[in-house]
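Removed: one protein chain of the complex. Kept in place: all other protein chains.
We just call them A and B in the order they show up, numbering each chain from 1.
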Amino acid sequence: MSSKNRYEFLNERLNLSRRSFLKTTAVGSAVLTAGGLVELKTAKQARAFAYEPYPKDDQLQTVVTSCAHNCGSRHMLVAHKWKDVVVRLSTDDGRYQRDGYFGKDDRVEPQLRACLRGRSYRQRLYSAERLLYPMLRVGERGEGRFKRVSWDEALDFVVEKMNHIKNTYGPTALLDQSYAGASFGVLHKSDQIEGLLARFLGMFSCRTSSWSVPSYQGTTASSRWTFGQTEDGNEDDAFAYCKLLIMWGWNPAYTFHGGNTFMYMRKAKQNGCKFVVVDPQYTDSAAAYDAWWIPIRPNTDAAMLAGMAHYIFTNNLQDQDFINRFCQGMDAGTMPVWAQQQGMENFKDYILGKYDGEPKTPEWAARICGVAAEDIKKLADMYANTKPAALKASWAAGRNAYGEQYNRMAAAVQTMTGNVGKLGGSAEGVGKVWHAEAVAYPYDQYSNIWFASIKSDRWAHCVLNYPNVKREEIGLWQRDDATDGQIPNIKGIFWQGSDWFNQLTNINKEIAAIKKLELVVCMDSTITPSGLWADVLLPVATHFERHDVALPWYKGHYYIHRPKVIQPMGESKTDFQIFTELAYRISPVFGRDFNPKASRDYWHIDDNVDETYLRDWWNNRVMPHQGVDMSWEEFKQRGVYKFKFPRPLVAFQDQIEKGIPFKTPSGKIEILSSQLALIKDWKKTMYGYEIPAIPKWIEPWESLISPKTAKFPFHLISPHPRWRTHSIFNNCGWLRETYEQEVTLNASDAKRLGIKQGDIVEVWNDRGRVVVPVYVTERCMPSVAVLHEGVWMDLDENGVDRAGNPDFLTLDEPSPAGAFAYNTVLCNIAKTDLEHRPGWDKLATSRAHVFRRDL
Amino acid sequence: MKFQTSLFHYIVFLSAALAGGSWVLAGEIKAEQYEHARWHPMHFEPAIDQATDEQCLSCHREILDRKVLDQSPAGVKASEALAWYQTLNTYEGPQETFHRRHLVTPLAKNLMDMKCTTCHQGNNPREEAPIPPDVAMTDFTLRKMVDPETCLMCHGRNPYERMGLPGPWAESRETFQNNCLLCHAGIRTNRHRVNYLKAEAIEELGTKDADICYGCHGGRQWYRIAYPYPRHAWQGMGEEVPEWAKDRPTESQPRFRITQEQASK
Partner (left out) sequence: MSETIEKAKIKEAVKRRKLETYTPVKPEVQLGFVHNNVDCIGCRACEIACKDKNGLAPGPRFRRVQYIEGGTYPNVYVYKVNMSCNHCAEPACLPTCPTGAIFKRKQDGIVDIDSTLCIGCRRCEAACPFGAPQFDPVDNLVKKCNLCVDEIEAGRKPYCVMACMMRVLDIGPIEEIWDAELETPAIGPEEKVVRQVKNMANIELTKPSIGFVPHSKGRVK
């Protein structure tokens, strides 16, 4: 630079004319800021939150509400509002409960802190994917082309079609595929069995119900048979009292299943509890609790548990007193007379190989499950000799072919060691114990009317093969009238709070089936991959936009008030409003009966009616039934009611301590199930196929010990992701930033296939084909591939899913008890030149990938 | 400064790239191929060692294209901002971005010869750390894509105590006639002879103005420690190694060593 230029350059920048100004102010600013390092002619003092306006929390309106979706927990969200806009969300900090204060957080009343999904709620609430107006399909079904229409047009369209379908095809023609995905509250309830849609279609007298629950049908079946109820769990604070906790396929660090489960488990660890993880993956739960990782081949859990039972029996480590007092069919001595007379098998002799000449030794189990016999023995020894010890048998291993056998085997092992009904032990299973008063919506004889009921993942099979379908193929529920065994003629589907088209098994078969329907209605707050296949999209207000009360349905004991935080966006209406109005359009009587506290004005003004339902529920049910002394008004003002229990709730404590009978037919823990033992004609049950009366290992139709591995050498599992609740939140950029949809492979497998980190692969079997990036790791068992469920499908012109939805590969073959076989999948994997489509504008945030990419 | 304009580099390497045919350039990549491009082998060892600036910039060209704001949201004009280190007389031109200051501005072109790969050595963006984590492998520093130790080579503290100065250079410069070469004419290492600097130009300018030396050796001292430079031998170096220099290597890291070709320029 020439010296002349240089002086000009400096003269421009140096504060020559302002020296006096700087001299006086620089002292203060120098200390506070850059130490006098900077010369600015336009001197500005740096300060916090210089952006205006930056509203601080205390300058905003604070509204307590909760998250809503289908994780089993309901954590608190606190909206900080400016006018009708949620500016930010925080969560429970101890202030909102009675006698609360900032930071209050103890065992009895812990804070209900929301997870990453809940914290991203503003992105769902204000997402570009929100449905704001009713839409009618204009293209081919599945093409995704819609036009905006008025509510009148949309509702009249639906009513006309409903009437036509019912009159033409009869009372089984409309399939209820509601689910707890979008609207699980005490009033605005979407639910598979008894929600608002069930009531609506039932009262309309045209409803085929879907009875098997995708999440945990194997587990609930097992708990009902074994313990007589699904409430087999302990409240989450009970985990703090475990001395040994075996997390069997359980990853609470991903699911956040239960209010503060993971935190109480940390307390257990600090109290010296030892942790074991039996899982094909070394999960984050395994890491956080420093667990002994036992990698196991998917869908072989019952075999390993049988091997443990063998070790326990042959070393006489079982709690024989407990068995003698509480069990039916655990061994010869606990067999009921009727079963002995019929020469039925008991569990111990099955394990010892008395019936089939095959003792279920740890060595036998090792050949099936891939866990060394020594490790099986060691774990069995630890479990039998540590008191109390919790075997937490998760749902995941039950989402398998014969998943119910795994859950029943686990229940048998829990029982033989005397860990049922004891603090620090566990009979889970399902895992629920505390009962919320869950129903504020109208609940009467119309609540669950159905004319046919099928296994939920057999609808496509039913539609495609009607009328040449056998009842056992679709798990038809028995009826007491002449229609028993009648195959439903399904011609329409309703989705309410449900993305089932994306979430059930064998999507390609669903695609073939849906083309045969005459009406597909989707009611949701955002567009969903299911919605793209609908004929009509009805925009539903989120739980931020209507009045309700949240309840946890898994663990946790509290209610959280959900006021109408903001006005419904666009033209969205609540589910309850939509059904009420549809009912009125069908007939005024229907409308009045469907929503007895409302008039037809409910379509326009729902506040007073919803308030009445909720207040009545609180005053007539919660307060008297649950000993709550907080008034409805106080509850509304505070936003949360936390129940306080003198001791952690433990399922079956009364049965064990006070001798109260179990709710099974025998009053015992039924290792031999009376119900199953007495079934003669399996085809006439909803199971369709035989289920052994005692827990047994049954080889699944696809697994790593199958000869099918010659063609499809990988076992695919599809666990729940942390960054979505099933498919909800898949569209949130903040969450997308924390993960990728990718298939996890063990490093040795990847090496063998010439695949390295970041390669794009095809994962396929005879049912479908998906394209995803690979995550190569040592944390996954060899020959196992992991692909998280719930990603929004994205088909290319050849029917290949470029988004990587594992349900293109799953089989729509449920277990006899109804368990979805989500994790019973063999597949193959190879590198591909096809592009993965993450369904989100990655280039827009590529910087995060290139420079700051985590995970 | 012959052969040094970026444009010239571009042309040379573009031809090379097209002739070689093995490298991907931005023009060949469609937006939907982002996933594949992101994991292109060029981003990783060992291929990244051969990557040219032209190849890097064909995708990451916003590194040079992007300019600072004319004024900040609160109205601070870039043209009127001046950090203390910008008063050094090698420092010129308008406010520039960090990358441009290291690659294309006059100081960068005159005294440095930095390439994208001088700092960016490529690592797996999915890996937070080497497996197993290794304290010795500081080039993985938990999410920084560039090892701060590389920055430290120029932006470390001036270790005046080791030079036996009575105080920091800012205080003692008058005592030494503001002339680094007063001492360092004799105590000369050849540490500027590395492939990311232009040693002759630095030496030449350094004789004219000690601020040139200070500009790197303490002037822009973002970090509070000094870089432990390799102890290149120089003529007349004492036999005894001082305590603080005992564990030091005697040569630069191999990747910074100057090649014959460069040395002849």
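The rule is simple: a residue touches a chain if its C-beta (ideal position, glycine included) is under 8 Å from a C-beta of that chain, and two chains touch if they have at least 3 such contacts.
Note that the structure is a prediction, hence the values are computed from the model and not measured.
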Practice item. Determine which one of A:R736, A:H788, A:R802 or A:H836 touches the chain that has been left out. Key: A:R736
Review point. Of A:P295, A:P442 or A:P539, which residue touches the hidden chain?
Key: A:P295
Review point. Quick one: which of B:P73, B:G164, B:G238 or B:P254 touches the chain that's been left out?
Key: B:P73
Practice item. Considering the whole complex rather than only what is displayed, give the residues of subunit A touching the chain that is not shown. Key: 7-8, 10-12, 14-17, 19, 29, 31-40, 44, 46-51, 54, 56-58, 88-91, 93, 102, 105, 113-116, 119-120, 122, 253, 256, 260, 262-263, 266, 269-270, 282, 284-288, 290, 293, 295, 722, 733-738, 746-748, 777-782, 844-845, 847-848, 851-852, 854-855
Revision key, fill the gap. Residue list for subunit B contacting the dropped chain reads 66, 68-69, 71-74, 76, 78, 81-84, 86-88, 95-99, 101, 128-135, 137-138, 140-144, 146, 148-149, 151-152, 155, 168, 170, 211, 220-225
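Quick note on the criterion: only the chains that are shown with their structure count from here on.
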Check your understanding: Can you give the whole-Å distance between the Cα centres of subunit A and subunit B?
Key -> 51
Review point. So in the complex, which bits of subunit B are touching subunit A?
Key: 31-36, 38-39, 60, 73-77, 79-84, 86-87, 89, 92-93, 106, 124-128, 131, 143, 145
Exercise for review: Quick one: which bits of subunit A touch subunit B in the complex? Just the residue numbers, please.
Suggested key: 1, 5-6, 9-10, 12-14, 37-42, 44, 50-51, 757-760, 773, 775, 778, 835-838, 842-843, 846, 849-855
